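Notes for the one structure printed next.
Shown here: the complex without one of its protein chains, the others still in place.
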Amino acid sequence: MSVPMLVSRASEPHRPDTIVRVGEQVTFGGDSVVLIAGPCSVEGRAMLLDVAHRVRAAGATMLRGGAFKPRTSPYAFQGLGRRALELLAEAREATGLPVVTEVLDVRTLPLIVRHADLLQVGARNMQNFALLAELGRVKKPVLLKRGMSATVAELLMAAEYVMANGNGQVILCERGIRTFETATRNTLDIGAIPVLKRETHLPVIVDPSHSTGKNEYIESVSRAAIAAGADGLIIEVHPHPDEALSDGAQSLKPEAFAEAVGNIKRVAAAVGRK
Amino acid sequence: MSVPMLVSRASEPHRPDTIVRVGEQVTFGGDSVVLIAGPCSVEGRAMLLDVAHRVRAAGATMLRGGAFKPRTSPYAFQGLGRRALELLAEAREATGLPVVTEVLDVRTLPLIVRHADLLQVGARNMQNFALLAELGRVKKPVLLKRGMSATVAELLMAAEYVMANGNGQVILCERGIRTFETATRNTLDIGAIPVLKRETHLPVIVDPSHSTGKNEYIESVSRAAIAAGADGLIIEVHPHPDEALSDGAQSLKPEAFAEAVGNIKRVAAAVGRK
Amino acid sequence: MSVPMLVSRASEPHRPDTIVRVGEQVTFGGDSVVLIAGPCSVEGRAMLLDVAHRVRAAGATMLRGGAFKPRTSPYAFQGLGRRALELLAEAREATGLPVVTEVLDVRTLPLIVRHADLLQVGARNMQNFALLAELGRVKKPVLLKRGMSATVAELLMAAEYVMANGNGQVILCERGIRTFETATRNTLDIGAIPVLKRETHLPVIVDPSHSTGKNEYIESVSRAAIAAGADGLIIEVHPHPDEALSDGAQSLKPEAFAEAVGNIKRVAAAVGRK
Partner (left out) sequence: MSVPMLVSRASEPHRPDTIVRVGEQVTFGGDSVVLIAGPCSVEGRAMLLDVAHRVRAAGATMLRGGAFKPRTSPYAFQGLGRRALELLAEAREATGLPVVTEVLDVRTLPLIVRHADLLQVGARNMQNFALLAELGRVKKPVLLKRGMSATVAELLMAAEYVMANGNGQVILCERGIRTFETATRNTLDIGAIPVLKRETHLPVIVDPSHSTGKNEYIESVSRAAIAAGADGLIIEVHPHPDEALSDGAQSLKPEAFAEAVGNIKRVAAAVGRK
């Protein structure tokens, strides 16, 4: 590429890795591994607060929860919207965990910026260039998920849209790509982690929930992601996966999450992370 | 699926095929095959008018041209925007050809609705649900391109978003999917044409330019698409492909387009189309 | 590539297209389109002779039938073996149609060479290099099917193994590649036809049965294949698809085959073929 890429290590070889700070205490890209956990969708107040307290107790350092949901069908649950954002803010107050939620539409971006600590771009919007450009103009960090058929090079170009518009606080997320294999929902591209670590100074996390689609495989690929060098994980946790309004099959129960965290931490220590 | 799908033949078995009318004289889904041609991007007035006249003379019945371009890199040519829309309207006046152009952003949708006859949703935005819902509320027909890793079922669900929001004038477009093969830019899923024709009453067209990525293969796959039952084609034509600001390698010169049209028409006649 | 490729047009630019003769009267690569039809597996004498007569009456010029079957499961029907070869030879006597059958094992190759007119290498064996080299040493033509995840370049290299070992009578077959789409069994790579026609002088045919996996789509993609420039088709036909020991869902009944042939011939005529 002829234009120097802001995301690239090549543009400034001695540049240190970017550390993205979220809220007061969470940093992506440093020594610590960040564990984001929470329900796919915010379904109600009691459930959200319950999950938030339990994932915090288990070792999570951030809370996730969908307010505006990108659903394949127009008839599926689309999220609680503004109400979910308020509940996320309340859960942050109650637990101290910063919150991340997805942005679908430039028109609701200002509302989300007011409530969330980290702004997620989902896989389906990775090349929604209007949204990416707008996120370049806000003062909050961005979590950019890889599109399900996007190459690593395209993911970096999508991050470049955000950076070129003025926001350098970008975290990348590998969440599985679409392949012929159906034993898992998507195929986690574990090799993308060292590739990204070599190509860019931005932090990289992994979503084991969407990449496997089945809760019985989440812990195994979470350990693998950290062993490969990922800077964090974003895991769906739901108190009653069978009753979840979305993505139940790929959500861990809080107790299974707690158990997984212990094993993940041992792997993190083995690769020199906290 | 438990909800009756508006896009589906199953929801109303005796429903006739949907005919989508664009402008005064073009209809998708009837006996005639529609040929849309024009440059990837509108690059200037003289060039656009020249191409428009030449594709019309060769047999095209609609004009294409990008005003707002979704480019992988933020540093690539992003289109002439509003100026391009005005030029497209002028070209329509001059040639009588209705025009189609891509919508990237809900905020520029009203502007595009005023100028264009057919509103294109590109592959990267096939699951931009905010945009799809908004397109359901306008009075212009929509050309919905399949995402590069979207299944046929997901394409139909995306069309359902438009229909469920009130706009039944939707044309589907197969434009190649992403596979491991690199001899062509994408892999045209020719089997998707009979699958779509069986599953939905909506018209289906094919984009041989994006599916092959190389102008030497466009005529062959265009013939194949019509033989398979497609209702039309959308083909990139540029007077000087080597100098095109985007997608030159997959653009036909006007004279090659004219030659292809003759051969495509013979195939159309062989399958009972005009 | 530094070594001149025997399969390549580049190695000898003015070389005419290779015409492969099978039996007394069938030629691949000339003006005529070759229609190969017959059951997936040879299941018995009466059934094979019945199908052979009916596909011949419908316009087929060659007979297919599996004797040794490559089955994913070791417990599935593996073919009648030698008995099937004898029945194929009898069907050839009765109808005059040359026969093609698959070779799985170098050890049964001599037996198959004695009975069959055309030796098929299936998709799963496209890179069985020991088998390819042995086929280079026989005096019968070879039908080489593309592997389900093989690139066009790899298909050409596989053909090169046969040619480099002395047998220049090779016909290539596009039979669909493996992708994420599940509406069809495989994804027919229609663009591979013009790519192969440009790169090699060898004849190219298409297998619409394996590429779609569903009989309702076979005619549509058959028309497309011929329109794109294929030199022939290989189609599974079974008198009672529901009772077939293998691949019933993708087999046409003889009467549907006859109807398809009429439509395919019209397309062939439209592209200047017989």
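Order of writing sets the labels: A, B and C. Residues in every chain begin at 1.
One rule holds in what follows: contacts are C-beta pairs under 8 Å (C-beta built on N, C-alpha and C of every residue); 3 or more make two chains touch, one makes a residue touch a chain.
Values in this document were obtained by computation on a predicted structure and should not be read as measured data.
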item	value
Contacts of the hidden chain among displayed chains	A, B, C
Residue of A:Leu49, A:Val113 or A:Ala227 in touch with the missing chain, whole complex considered	A:Ala227
Full-complex contact with the absent chain, from A:Thr18, A:Thr108, A:Thr151 or A:Asn165	A:Thr151
Selected from A:Ala10, A:Ala57 or A:Ala270 as touching the chain missing from the view	A:Ala270
For subunit B, the residues touching the chain missing from this view	178-180, 182
Touch list for subunit C against the chain that is not drawn	1, 3, 70-75, 104-107, 124-125, 127-130, 133, 147-149, 154, 157, 160-161, 164-165, 178
Sites on subunit A contacted by the missing partner chain, in the whole complex	149, 151-153, 176-177, 179-184, 187-195, 197-198, 211-212, 216-217, 220-221, 223-229, 263, 266-267, 269-271
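Keep this in mind: only the chains that are shown with their structure count from here on.
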item	value
Category of the chain touch graph - line, ring, star, complete, other	complete
CA centroid of subunit B to CA centroid of subunit C, Å	34
Cα-centroid distance, subunit A relative to subunit C, in whole angstrom	48
Interface hub residues of subunit B, defined as touching at least two other chains	149
